[in-house]
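Sharing a structure below in structure tokens format, with a few things to ask.
With one protein chain removed, the remaining protein chains of the complex are shown where they sit.
For clarity, chains are labelled A, B and C in written order, and residue numbers in each chain start from 1.
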Amino acid sequence: MNSILPQLLINGIVAGSIYTLIALSYNLIFKLTKFSNLAHGGVLMIGSYVALYLTQNSLANLWISGLVGMVLAGCGGFIIEKTTFLPLRKKGASSMVLFIASLGVMMIIQAIIVIIFSNQSWNLLSIDTISVTYSIFGGLISNTQVLILLIDVIAILILTALFKLTLFGKIVKAIGDDAETAKVIGIDTEKYTGIVVFIASSIVGLAGILISLDAGMEPSIGLGFLFKGIIASIIGGANNFLGPVVGAFFLGLIENVGIWKLRGEWKDVIAFVVLILYLSFRKIKTLKE
Amino acid sequence: MEYLIHLAILLSIYAILGISLNLLLGYTGLISLTHASFFGMGAYVTALLLVHTKTSFLLSVLLGVILVMPISTFLGMISDQFNKNDYMLVSLGLNVIIFGLFNNLSNLTNGALGISGIPRPVLFNIDFSSNSNYLLLALVLLLLIYLFSHYIVRTSFGRVLKTIREDENVSKSFGFNTRYYKLVIFVITASMAAVSGSLYASYFSYIDPSSFSVTTSMLILSITIIGGLASLPGTLIGTLFFILFPELLRFVGIPSEEVFQLRQLMFGLIIVLLMMHRPQGFMGKYKL
Amino acid sequence: MKNNSLLNLDNVTANYGSFKALDRVSLTVGEGEIALLLGPNGSGKSTVLKTIFGLLPIVSGKISLHGLPFKPVSFEMPMNSFALVLQGQKIFPGLSTHENLEIGGFSIKSKELVDKRISEVLDIFPMLIKLMEIKAGLLSGGEQQMLALARSLIANPKIILLDEPTLGLSPKIAKEVFHKIKEINELNKVSFLIADHNLNLLSFLSRRGYYLESGKVTLCGNLDKIFEKHFLKMIMK
Partner (left out) sequence: MTMIKIHNLRKRFGRADVVNNFSAEIFKNTIVGFVGPNGSGKSTVINLLTGVETIDHGDIYISDILVKNKKKLINNYSFNISRTYQDPRIFDQMSVLENVLIVLNKRKVLSSFFETKKPFNSSKVEEVLRKVDLWGKRSALAGDLSYGQRKILEFARVLAMDTRICIFDEPFAGLFAEMKLIVSELILDLKASGKTVVLIEHDMDQIVKLADYVLVMNAGKLIAKGKPSKILSRNDILDIYIGKDLHEK
């Protein structure tokens, strides 16, 4: 079967691994703060543009700038949480108010990045680095894509270990289940939320870096990738920890296999059609009970 | 002077969009991000009709509305199944899907290349190619929609919308078929957005999908919120601020390619500050 | 005031926004003693418990532990060996019974110690053993109350603040809950400050209580004295 299906499958898996990081980190924050946080898309871009700035001015090699990008994205997410969303939550703001505030933050981050870096697409790898491609099952996969898969698997393992096996993870799960009860038994919910936001923001920063390694990053696509992460975490089943991972790879594969017949531009449409179908079935299922 | 007219036309186009979204969010509490799609549908209907057939502008506006009504009814029914957070995601999804259709149905919409050469209308033997005449047309349409919205808000229908915003279940227990009310206001506001789309297409004589994307929906949302929820004059002020702010920056000497980014930055900042201290916006009466 | 008292409130005033929730409330709870908070709905009983636990800021007056004044902060209370079981927020419905108990020991660093404490507490609450893997939200009212009590015991508190432990329970189960409280009090020398309506069962636990009316302690001392003064008013209110 010399058709391009294997290649599409590989692209699907690579896309799935990037969506995984976004979906996992988005879900971690959503379960604690209970609102759709668009600023998460902005933090994604902070990660990639910091790494871009460092490599471009050859201040650091790829690995270090990637690390610094992740940490700064983490700090960015943390600062946004403490300066914007925490005071709003203390005022008892509804999830709608929090959502619109996150829209504002997203607009700010995007505008700053466009002012500093302009609108063009940037790729972290300079053209001259030789990209070795391997072929498996009749499709080609570049060494950077292999790197992305590796990093993704490592990140999933670390996060699962941290949030599934440790007491810290259990407390975070308890806060997600009922923040009021957690407060009443003496857990410092805001401290834990801050730590989780920092971890999740650095993970989404890592996702931003991987995107700019694979396909290249531009300010207008940060939000688009966040939507994919949100869809993945919903269709994967947000209540169990690894649900978003399943959702992410499912979405990655459906999108890339979907464009086998249609052209590439249909990816976004496919993703949201999948979301609406899923939400409708979930609604019908609850009505039946 | 010519430039001022251009700004005034832009103002009336975006004001119509802002008013219609305010009816949805400010009065009924529905946060819909599908608005740019209806804006786009109106634009494409008018563009295609004016370019390929001899229909008059007013007829094309009417046909645009007639096309949008069944579609918005259908989309309204879909998105009404969901509660607050899912509703917003679904409405956003519908916008992305329709944007995808504008982009990819190239035989109909000419895809990403868009449609050019959309003529200016000639009505009652007034040639609207000159901007000042066109401004008249735009202002008349804005005035009509403003008065119509002002009327809706004053009727019992408007009052029921507000009860849906406040506590839909209690409103249901009083015997109001809230689903039907939400659908009617959704279709009305979608038609208003279509009218503004027709104005936009004929004025710029070129349209492409990029001006009907999710970012446009979010832009309209930010105008409505900053202007003030549940306050129609507030939306006018919000739109005025949206249009004039870049001119202020140009006046102060900011290079013009940075002007729109600074506007987005300023808008983002204002939204965050408003949510902190005045969630109902400048002149708004409804706190989210 | 005698300083061997474990907990002491001296003219404490607290507000809910503009509404004066507590007005110069004074009360004491001795070592290993059970004190009661009585009064009609909305008289501020649970507000007293919330204020002691630092969930509500104190406007004036002083709270002292073993005679030493301190400013209660909710997430430092476990270290001061305080535990609170509030009516609305008793358990984590989405977590299993076992996880609820583990969370009870969140302030204990070593995992082995937490597991040891869980098994010790299960000796006192044997009915929870068969429910360990069931989601707490699916437990019956009585079982949830037992779980909340068990969870509050994990961290070895010296005093447990209990808010309406028998709300919604049938008289039989309410009696069981109260027997359990009596057992914990005698076995582990844990003192209690309990806010509840059910006088009959409360009188079985302790003879000393405080009667609250819209945020003010209008009467304190022996239960029978409170009863004579306020019999009609109490149920008629």
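Everything below uses one rule, namely that contacts are C-beta pairs under 8 Å (C-beta built on N, C-alpha and C of every residue); 3 or more make two chains touch, one makes a residue touch a chain.
Predicted model, so just to flag it, every value in this text is computed and none were measured.
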Worksheet item: So which shown chains sit in contact with the chain we cannot see?
Response: B, C
Worksheet entry | Touching the absent chain when the full complex is considered, from B:6, B:84 or B:172 | B:172
Item to complete: Could you tell me which of B:184, B:248 or B:262 touches the chain that is not displayed?
Response: B:184
Response to the item:
Where chain B meets the chain that is not shown, the residues are 152, 154-157, 159-160, 162-163, 165-167, 169-177, 180-181, 184, 285-287
Discussion item. Considering the whole complex, not just the chains shown, which residues of chain C touch the missing one?
Written reply: 40-42, 93, 137-141, 143, 164, 167-171, 197-203, 224, 227-228, 231, 234-237
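FYI, only the chains that are shown with their structure count from here on.
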Worksheet item: Considering only which chains touch which, how would you classify the arrangement: line, ring, star, complete or other?
Response: line
Item to complete: Give the chain pair, either A-B or A-C, that is connected by more C-beta contacts.
Response: A-B
Discussion item. On a C-alpha centroid basis, what's the spacing between chain B and chain C, in Å?
Written reply: 55
Worksheet item: In angstrom, rounded to a whole number, how far apart do the mean CA points of chain A and chain C lie?
Response: 43
Discussion item. Please tell me the distance, in whole Å, between the geometric centres of chain A and chain B computed from their C-alpha atoms.
Written reply: 30
Fill in: Per-residue overlap in chain B, given as positions that touch at least 2 other chains
none
Practice prompt. Report the residues of chain C in contact with chain A in the complex, numbered from low to high.
Written response: 53, 55, 74-78, 82-84, 86, 88-95, 99, 102-104, 106-107, 111, 114, 151-152
Worksheet, complete the sentence: Counting only contacts in the complex, chain A reaches chain B at residues 35-36, 84, 87-88, 91, 93-101, 103-112, 114-115, 220, 223, 227, 230, 234, 262-263, 265-266, 268-269, 271-273, 275-276, 279-280, 283
Worksheet entry | chain B residues within the chain A interface of the complex | 31, 78, 81-82, 84-86, 88-90, 92-94, 96-97, 99-101, 103-104, 214-215, 218, 221-222, 225, 258, 261-262, 264-265, 267-272, 275-276, 279, 288
